[in-house]
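Just one protein chain is left out here, and the rest sit where they should.
In order of appearance the chains are A and B, and numbering begins at 1 in each one.
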Amino acid sequence: MPILVPDINLRIIAPALIVTVTAIVVLLGELVTPAERKRWLGYLSIAGLVVAAFAAFSLWGANASGFSGMVVADNFGLFLTLTIALSAALSILLSIPFIHAHEIDQGEYYVLLLASVAGMIVMATATDLIVIFLGLELLSLPLYILAAFQREDTRSLEAGIKYFLLGAFSSAFFLYGIALVFGATGTTNLAKIAASLAQSAGSPMLSIGVGLLMVGFAFKVALVPFHWWTPDVYDGAPTTVTAFMSVAVKAAAFGAFFRTFQFALPALALDWRAVAAVLAVLTMTLGNVAALLQSNVKRMLAYSSIAHAGYILIALVAMSANGLSSALFYLLAYTVTNLGAFGAVIALSDGARERLEIKDFAGAAREHPLVALALTICLLSLAGFPPFAGFVGKFLIFGAAVETGWAWLAVIGVLNSLVSVYFYLRPVVQMYMSEPAEGWSGIRVAPLVALALLIAVISVIALGVFPAPAIALAAGGLIR
Amino acid sequence: MLTSQFLTYVAFFVLSAIALIGAFLAVTLRNLVRAALGLILSFMGVAGIYFVLEAEFVAIVQVIIYIGAISVLILFAIMLTRGLMTSAASTQNSQWIGAAFVGMLMFAVLFFVAITTNWPLAQPHTISDLIPRLGADLVTTYLLPFEAVSLLLLAALIGAIVIARE
Partner (left out) sequence: MDILNNLFTNIYNAINAFLNGLLGGAGLRPDAASAIVAAIMGLIVGTVVLLFGVGVVLTLIWLERKVAARVQDRVGPNRVGPFGMLQPVADTIKMFIKEDIVPTNADGLVHLLAPVIALAPAVLAFVVVPFGQGMQPADLNIVVLWVVSVSSIGTVGLFMAGYGSNNKFALLGGMRAVAQAISYEIPQVLTIVPIILLAGSMSLVQIVQKQSTLWYVFVLPVGLIGFVVYYISALAEVNRTPFDQPEGESEIVAGHHTEYSGMKFGLFYLAEYFNFFIVCTIATTLFLGGWQGPFLPSWLWFLIKTYALILLGMWIRMTLPRFRVDQLMKFAWQVLVPISLINIVLTGILLMFFKVG
């Protein structure tokens, strides 16, 4: 038998590879790190993520495909890689004091988080349905565990098991979708699927397969009516994990979502755009309305994340170059904003006791004016106020929708944003206008949390005031 | 119809029946151990179908992994769980009507697809060096998925230990 040479180009998968290697180094380092030095594993993880981000940056514009067309290093994927790395690094900054306060500081926390990041990067850069699926699994599996990481807390365990069961269920849908698409087109490679569909008409089998793929993606990014797991999981999981998965999973899953639908299935656009538009309307409306009713900040942010998935879906419906770049920008803006909001919530927690009810925030502005300001800025950005990042993101997405003739969708999006202002402002009102119900004086904000918060808030403002460089970067992020 | 063809049909329907009965038992039986055994029966039927399709390798791997490993682990987990052995918890809750409706809808859609699709018939051919080619493909064309799977398994392993350890 002749020696077979596989199509190896490690440079293309360098970011994912670096993250994986970091995970393994942290795993081995865990063995030799004494209990009181576990935070060094966190620093090591951040260092790995920074190196991975540099690797992604050095690949910018390379547009190289490798591993027999399984994976690609195009600007779209690299932009998402950078977003994911940023969100993971900020989450780890928040996590180091958090998991120490909750006495769950084990090195495996970082290992699992990094494994999840590797899965996300793989998913965002994959150009083959099989690899997308594997990336999806690789990002989900560690998250199931991370959601249940507070093993003493039954709600955390419940979150883990719920996420696991529903995630496994949605994976089955996704896999079945892949099987049917393969049956209809004879390939799982996105480019080949597109080529095959350009020649022949679709079939019922293909439509069902595409529908099942959509269900699988919808589960992961939490689109209505596949969102039922979101509030419970986000609520029960450790807050830092919630923060991480509310942003990074969206970035990775939407990346693959866009790549699959916009790039491989334009032939069926007429069908799936209509479905996606309906889903977007449902998601935005239900997410915002349900968020109105919440008294718990984590649940409110969970429903808000559902609503934001709806906004991003509008960009997919637009199916244009502008839509794509606006989605990229939105994901970045949402990442820093949401992490900022969660960071502020973590900063205001009292040791192991978290303040998660909205009324708990009463009077926070007196003792912690800077944290209160940060939370206010992030919530306003989530609501879409200028001059913050969220405003620019929404502006770009709605603009892309109007451009391509989906003005009514944009109008619904704007109306929803108006509704959302009410619930985003409730904690703000509590913080500034209410009398403090209990003592805030004992709380010290951990330096690392403060640092993460600072980075997030600066990014939110910078992306809002000077969006041009990021937009330009996102506009370069076209799918190859 | 040729005799061999006829026998293939008979085998297919018998094996399908086994797989379906097993699956039915797995979801309806109240006793968890028996349900797991039903699952094994179902896997057996599926493995048999693979044999009929002349995919011996897949069939055998199905037996090794799904029966020898997964089902045994399921049984093991059931045994380790106190009280579950004798419990006869209901297999249904108040949402079964809705779930049945969705399930039927899914079935109807797939059935429709199955009968409307113009299934291309594969030319009968035997590949002599099937397994070497499979192995070669795993380390060339499918190298990246192969490695991703190993990373996935590693993550699952770590996760299981994190959750289970004292």
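One rule holds in what follows: contacts are C-beta pairs under 8 Å (C-beta built on N, C-alpha and C of every residue); 3 or more make two chains touch, one makes a residue touch a chain.
Just so we're clear, the structure is a prediction, and the values are computed from it rather than from any experiment.
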Omitted chain - touching chains that are shown: B
Listed residues B:Val27, B:Val61 or B:Leu153, member touching the removed chain: B:Val61
Given B:Ser4, B:Asn93 or B:Asn118, the one touching the chain that is not displayed: B:Ser4
Touch residues of subunit B, complete complex, unshown partner: 2-4, 7, 31, 33-34, 37, 40, 56-57, 60-61, 63-64, 67-69, 71-73, 75-76, 79, 85, 128, 130-132
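One rule holds for everything that comes next: only the chains that are shown with their structure count from here on.
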Centre distance in Å when subunit A and subunit B are each reduced to the mean of their C-alpha atoms: 32
Complex interface listing, subunit B residues touching subunit A: 109-110, 112-113, 116-118, 132, 136, 139-145, 148-149, 151-152, 154-156, 158-159, 161-163
Complex interface listing, subunit A residues touching subunit B: 1, 4-8, 13, 20, 27, 67-68, 70-71, 106, 108, 111-112, 115-116, 118-119, 122, 128, 130-131, 134-135, 137-138, 141-142, 144-145, 148-149, 151, 160, 180, 203-205, 208
